[in-house]
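First the structure, in the form of structure tokens, and then the observations on it.
Only one protein chain is missing; all other protein chains are in place.
The block that comes next holds subunit A.
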């Protein structure tokens, strides 16, 4: 198990190095010099040069890459070209919206998907299964921003249970902050839970056909006991894979939902920075997202090993 963990950790480190290289050089080739963009069309060449030197753009690419990576390792993500504030601060404000939102949505999605998937699998081909499958079909097909607008219409405008958008901030207390994240989290979770429920159902159906499920029944377990004790854990591997991928998506891909609900999240930050050619912010936020995604993959790998003893002994 230790060897397995070390190997995964090594591959995590390597992925980060490769990702940082790719992000840095891809963004560098994007046309548009931040200094001339910031100073406008009529800027004097020497003003631009002065700003370039102030922003640290006048040294070689390699030096800038090393300075960027070295800074990130120490928690210094550089200074935003447009706002002249440390990127760390900008990210710090927003990650406390995006990360809880992603986790909240993931929790809701899992809470909906597991029972739905298990229920559908245990009633394969019966009306209950068909109802769940029909609902998930709809959930997969309908885009999440439409759900978002419907939720706003019903729960914010008509029922007035929630506010239609904005984030009150954690300083107003956890319940209030969670409340303002509830509608966005539901909007994000619904399509995800539909996908996850379908994966859960098909993984369980695969497992139900396995010989050891018949063995379990021959030992005297009821259908339900066999499903819960022997089926569920065996079906978890594909489900964990999807959960890992969904978390990554929820973290970075909430951009539209953040727009709909006026949430100051990472998605909006990236969007604004790209429009303003604020490369240092784009690089840093993308790198941070990549780091989180790789970290989640690492955790999912560890979860596999926790579930499946065969992976623990294998290398």
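Heads up, the rule we're going with is that a contact is a pair of C-beta atoms (placed from the backbone, for glycine too) under 8 Å apart; a residue touches a chain by one contact, two chains touch by 3 or more; residues count from 1.
We adopt the following convention: contacts and distances are computed from a predicted model.
S.K.: If you had to name the missing chain as UniProt does, which of "Amino acid/amide ABC transporter membrane protein 2, HAAT family", "Thiamine pyrophosphate-dependent enzyme", "Peptide/nickel transport system ATP-binding protein" or "Pyridine nucleotide-disulfide oxidoreductase" would it be?
M.R.: UniProt lists the chain that is not shown as "Peptide/nickel transport system ATP-binding protein".
S.K.: Which of these, A:13, A:115 or A:309, touches the one chain of the complex that we don't see?
M.R.: A:309
S.K.: Could you list which residues of subunit A touch the chain missing from the display?
M.R.: Residues touching the hidden chain, for subunit A, are 3, 6-7, 210-212, 214-222, 229-230, 233-234, 307-310, 313-315.
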